[in-house]
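These notes are about the structure you will find just below.
The complex appears here minus one protein chain, its other protein chains still in place.
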Amino acid sequence: MDRAYEIAASVRSGERSAREVIDGYLDNVAARNDELNALLLVSADAARASADAIDAVVAQGKDPGPLAGVPVVLKDNLCQRGVPTTCGSRILEGWKPPYTATVVEAVIAAGGIALGKANLDEFAMGSSTENSAFGPTRNPHDPSRVPGGSSGGSAAAVAAEFAPLALGSDTGGSIRQPAALCGVVGVKPTYGRVSRYGLVAFASSLDQIGPFATSVSDAALLLDAISGHDRRDSTSFADQLIPVAPSLNEGVAGLRVGVIEELTNGEGVAPEVRAAVSAAAAALEAAGAIIEMVSLPSTQFGLSAYYMIAPAEASSNLARYDGVRYGLRVDGDDLSTMNERTRDAGFGAEVKRRIMLGTYALSAGYYDAYYGRAQRVRTLITRDFDRVYENCDVLLSPTSPTTAFKLGDRTADPMAMYQSDVCTIPTNLAGHPAMSLPWGKGADGMPVGVQVLAPALGEPTMFRAARVIEDAAP
Amino acid sequence: MNTETKWVPVIGLEVHCELSTATKLFCACPNTFGSEPNTNVCPVCLGLPGSLPVLNARAVEFALRLAEALNFDVPARSVFARKNYFYPDMPKDYQVTQFELPILQDGTIDVDGVPIEIERAHLEEDTGKSTHIGGAGRIHEAEYSLIDYNRAGVPLLEIVSRPDIRSAEQARGYASELRAVLLAIGISDVKMEEGSMRVDANISLRASESDEFGVKVEIKNMNSLRSLGRAITHEIERQAAALDAGETIVQETRHWDESENRTSGMRSKEGSSDYRYFPEPDLVPVAPTDEQRDAVRNSLPELPAHRRYRLVEEWGVSLSDARILVDAPGLADYAEAAVAALNQGSARDVVNMCTGDLLAYTNETGRIPDEVPLTPTGLAELADLVGDGTLSRSLAQEVFADCVESRKNPRAVVEERGLAQVSDTGELATIIDTVLASHSDAIAQYHAGDDKERKKKRGFLMGEAMKASKGKGNPQLLNQLLDERLA
Partner (left out) sequence: MTPDPVAITRAEVAHVAKLARLGLTADEIDRLTGELAGILIHARDMGELDLTGVEPTTHPLPLVNVVRPDEVEPTLDRDEVLAAAPEVEDNRFRVPRILEAP
C-alpha cells in the first residue's frame, strides 16, 4: 500500500493527480465494501470534487498541505456538515450535522480528502463493531471474523486499502484493539492533545480521536495534522505541542522500556500474543533499549473502574437523544411516552445496557460506592503509572489478549466482550497515550498487535520506539 | 390541637438572576431578550451531538463582583456539575450547574438593619422557554408544547439565602435589597417582569417553643416584589391554619396564582427527583486569582446601602427618601449632580423634587432620569429659586411641569409667567389689609374663639391672603404681617 506521505509528496509535486489517487481508492471501496461493510457512507462525488480542487491548487503553484490529496476515512461519530452522521445508531439515522468537527476541518485544511464514514459499534460502545445498527463490519483478513471495535470500520478500511489513513476514537481501546485485530497501526493520543469538538461524546473524560495508518510514519503525519489547542474544547491542551514526525527515526539507544507484567502474563492472553510482546521487547533491546519487567498491580482494577465511569458519563451524554430536536422520533400521547418509545426503538441492546449501568452507578445512594469509588480507583491507577514512569520512558504490553474472534463468539456474554479491552483501558483512565502496531500473524493466520505506552505528552518517544518495532516486525 | 401555638415562619429565598453578559454562559450566542424564536442558537446551546461548552469569562467576573459587594468567601476552586433530568426545554437533558463546590459561599446582606446570611451563589445555564398550547397555557391542560431555545444557555447566578427570614415583609426587603445590589454592581437588569430575576421561596413554620423545623413548602411563580409579599403572607396563613387544625403539611412545590390570590399544589412527581449530580467532565475548575479579585474590587461602584447611608449623612434626608433615590435607576445619580450644581438652594429641596415630581414624571413616561427634559443643573436652578425666595415651594411644582413640557429653563419660565414670589412688604401689607377688610366677621370670631377656633380662622385668613396674592406671596412675610394685625 502506498504510504500517505508518499502520496502527499507526489500530489504536491504534480507527479500524480489527486484525482487519480482518489479514483484508485474508490475502486478498492467498490470492490470490497459490500462484503466488508466497513463504510456506511461513501462520499464519492464530494471526494472527487475535493481531489479536483486539490489538483487546481497544485496547478497554481501552491501547496495544499501535508496531507495533499490523501484520502482519509472518518469514523461515523465525527461530525461533518451536511453529511449523514449516524454513530452506528438508528436514533441518528439520517441526521446531518450543521457543523464540522475540528479534526475534520484540520484534515481538510491540510489537503486531506474525506472519503467516507466508517462503521462503528453504536455510539462507540463495543469491541467488535457487532453492535452497529447497520450490520457488523468484517475483518479484511478473514471476513468470518470481527475487525474489533468500536472503530472497526476505520481499521478495516485501512487494512483493506480503502484509504491510507483513517480517524477513529478511543475510549477504552477502540482505536488500538481494532488496529491490532486488523494488522494496522492505531494511536490513542494523550487526553487533550486532539480536540474533541465535533466528536459525538461517549465518555467525555476518556474519549480521544486518533489516527489509523499502515505505517508509523503515516500515523505520525496524520497525528501531527490533527493535534493542537482548540478554543472550542475546554479540555484541550493550550501549550505548544511537540510534533512526532521530526524525531521519528532517532532510535531507542538508552531508552528504558518496561514490559507490563500483569497485562502481558495475564490469564486470557494468547501465547502468540505474549510471544509477540517478548519479541518486540527483544527488538528494542537489540537497538539499544534497556528492557525490564514492571509491575502495575492497579491495572487489574481497570476494567471495573472503567465499567463504572464510562457508562455513567455515557448515560448522561446520551440523554439528549430524546426525539425532540433531531433524529428519530416515535410518537406518544405525552412527552415521556414519546421519549421512552423513541429511545427504546432507537438504541440497541449494548447501549441500553450501558445507559442502565451508568444511570444506576450515579443514582442516589449508589454514587459513592460506584461512580465515586471508581474515580478514586482511577487516581490509584494513574499514580501507579506515574511511579513506573519514574524509571521507564515507555512501556510495552499486548494490545488485545487474543487475535480476532469469530463473529457472534462473544455477543452472548457482555463480560466476555469487555475482557477484550483489559490491556487498553488503563491508559484511557490515566489519560496517557498508547499505540498498537502489528507484529506478524498468529497460528490462525490473523494479525497480532503489540502496544507501546508512554506518559502524558510522551508521543515523540512512543513513536520512536514504535518505529524500531515496526522495522523488526515480521 | 392548640390554637394558641405561635408559629414562627422560617423562610429561605432562592433568587435566579440572569447575568447581563453579551453572550451565553458556554457559547458565543447573543444573550438578548425578545429575539425571533430559535435564532440565537448554535451547536453548543442546542446540545447537538459533539458540541462542547466553553466558559464565559465575564460571567466569572460578574460572580466575583457579587462576592465583593456582599462579602462572600470565594473558595480556591469551584467545579461545574451536571444535573441530570429529562425536560424538553433542556437541550442536553442535563443542566450544567454547580453542586458541591459553588463559586461563592457565605455572604451577608443588610436588610433594614438586620443581616441575612446567604448560603451560596453559583453559576448555571438557563433553560429554553416552553409555551404550552391549548388549555389556558397551563402545563397540565395543554395539548402540546412549543420550545424556543434562545434562552437556553443564558448565564444565571443562583443565590440561596439561609432560612433566616422571618416574615413576608422581611422577604420582600431581602429581595428588594438584593435587587438593588445586583443593579448597582451592573451584573443584571433584574427585571422581574421579564424574568431576569426570579424568586422562589421555601417556607415552613416552627412552633415557637420548639427547635424542630416544620415541613418545607416551595412557592414559585411570584413575578413581582408585591406578589412575593402577598404569596408568602398567604402561605404562612395557609400553613398555620392547617397546623392549627391538626393537619400535616405536605412537602411540595406550590404555584402562586396572582389573580386568584392563592397558592395551589402542582402535580407532584412520584418521589423526589434523583438528579445524579457528577462533576462536568467537559469543563475544568474555576480558580479565581487574587489579581482577578483585586481588579474587580477596584472597579466596583458604590453599593446601595453605603450610598443611602452617605446621602442621609450628607444631606440630612430621611432613610426612606434615600432609599427611594437609590432604588430608582439613575435617580440618585441625577440628584447628586443637581446638588453639586446648587448655589443657594438646599439639598432637601432637590431631594423632594426628585422623589416627588421627577419620579412621578419618570414613572408616568417610562423614561429614565437621564432622559428627562430638565437636567440636574436645571433642577438645581429651580431649587436655587426656591432657596433665595424668588419662588414659593408650591409654585415650584408648576414650574417643574412647565420646564419639562416647554424645555425652557426655570428662570425663563418664572419670568415669562410672572411667578416670582412677592416679598415686598408694602405690597403684601396692602394685600393683607384688603383681605382683613373684607372679612371683619372672621376677625371678630378669631378674637372671640378658643385656641381651636383661632387656628381655624387664622388658617382661613391666611388662605385668602395667599389666594389674593395668586400664590406668589412670600408665606413667611404674610404670616408675620397677619400676626401683627391680629395681635
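Read from first to last, the chains carry the letters A and B; within each, the first residue is number 1.
Methods note: a contact is a pair of C-beta atoms (placed from the backbone, for glycine too) under 8 Å apart; a residue touches a chain by one contact, two chains touch by 3 or more.
Just so you know, these numbers come straight off a predicted model, no measurement behind them.
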item	value
Contacting the left-out chain in the complete assembly, out of A:5, A:123, A:162 or A:307	A:307
Absent-chain contact - pick from A:143, A:251, A:332 or A:440	A:332
Candidate in contact with the missing chain, chosen from B:41, B:205 or B:482	B:41
Touching residue (missing chain; options A:62, A:231 or A:406)	A:231
Where the unshown chain meets chain B, residue by residue	21-23, 28-30, 36-43, 46, 54-60, 77, 79, 85-88, 130-132, 134, 139-140, 142-149, 253, 266-267, 269, 273-274, 276, 279, 281, 283-287, 289
Residues from chain A at the interface with the omitted partner, ascending	95-96, 98-99, 191-192, 205, 231, 234-235, 237-238, 300-301, 303-305, 307-308, 315, 319, 322-329, 331-341, 343-344, 347, 352-353, 355-357, 359-360, 363, 366, 369-370, 372-380, 382, 414-415, 418, 429-431
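To be clear about the criterion, only the chains that are shown with their structure count from here on.
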item	value
Whole-Å gap between the CA centroids of chain A and chain B	57
Chain A-facing residues of chain B, complex	43, 46-55, 82, 84, 86, 88, 91-94, 145, 147, 274, 276-278, 281-284
Complex interface listing, chain A residues touching chain B	77-79, 85, 87, 92, 95, 97-99, 101, 196-201, 204-205, 231-235, 312-313, 315-316, 319-320, 322, 324-326, 335-336, 339, 359, 362-364, 367, 371
